[in-house]
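All protein chains but one are shown at their positions in the complex.
Presenting subunit A:
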Amino acid sequence: MLTPTAPRRGAINVFAALLEQRTGQQIAANREWLVETALKPLMRARGLASLDALVAALVGGAEPALAEQVVDALLNQETSFFRDAGVLDMVADAVKSISDESAISRRPRIWSAACSTGQEPLSLAMALDERQVRAEIIATDVSEAALVRARAGRFSQFEIQRGLPVRRMVSWFESDGGDWVASPDLVRRIQFRRLNLVGDPLPFGRFDVILCRNVLLYLSPSLRRTVLDRLALSLRPGGLLVLGAGETVIGQTEAFRPSARWRGLYEPSLAHPIPLGRLAR
């Protein structure tokens, strides 16, 4: 791997600081080489020849939207339909179980807390429809650009083929000029909103299930704890937290414990109320 030269190193530090300031996410040293690749389309579109030129445009401040575009470009928006399909199936089963066992008639509430371009909540909406469960699904992301794509429900041929079984594709999508577009009925089942997990007010009310997959790994340990504590406050007692395959609450916070019923999922730990002071960033 090439070591960044001094001017380039300075620019990377600026972008890393901007990303952390806006989202809480950090760029690990072994991912720094991705910065230039991620920013190249933006640099090309603006005729900027180097990372330093992009820094100069940022610092010049003539265009406030540029900082947001840089942050959007640096966020890892990797996602796919039915990612970790076994986990998503288990989540859908858990939601059905919550729906069936609910004493009063109400729709289960689900929060997809880092939905990127929408594949996760759309997958869940399909899986729940197959189980004849109607749920309230809130999907949030820190990137407005990702949310614009999610709301449109439009995917390229490569995106639609990653993880989505063909029978579900023909049931829920239509071909349109080389892209594939989700049926309005499916998209309408999801409320997409912009939300920064680190600092913004939490969505109103409590949820039965929160999916927060592959986000915590980009946060510092202290921010990770803060976000987990905030998520615990947003869950009903007995609600479930779903993390990414390489993520855990163990050693991060006492606000959650492993679910005895749903393997790999977590539930709020009633024995450890969260001190309010810890929720401040």
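Rule of thumb we're sticking to: a contact is a pair of C-beta atoms (placed from the backbone, for glycine too) under 8 Å apart; a residue touches a chain by one contact, two chains touch by 3 or more; residues count from 1.
Assume contacts and distances are computed from a predicted model.
Look at the options "Acetolactate synthase", "Na+/H+ antiporter subunit C", "Carbohydrate ABC transporter permease" or "Response regulator" and return the one that UniProt uses as the protein name of the missing chain.
The record for the missing subunit names the protein "Response regulator".
Just name the one of A:162, A:236 or A:257 that touches the chain not displayed here.
Only one listed residue reaches the unshown chain, and that is A:162.
Among the options A:50, A:102, A:175 or A:248, which residue touches the chain absent from this view?
Result: among the candidates, A:175 touches the missing chain.
Taking the full complex into account, find the residue in A:25, A:80 or A:99 that is in contact with the omitted chain.
Among A:25, A:80 or A:99, only A:80 touches the chain that is not shown.
Residues on subunit A that touch the omitted chain in the whole complex?
80, 85, 157-158, 161-163, 165-167, 169-170, 174-175
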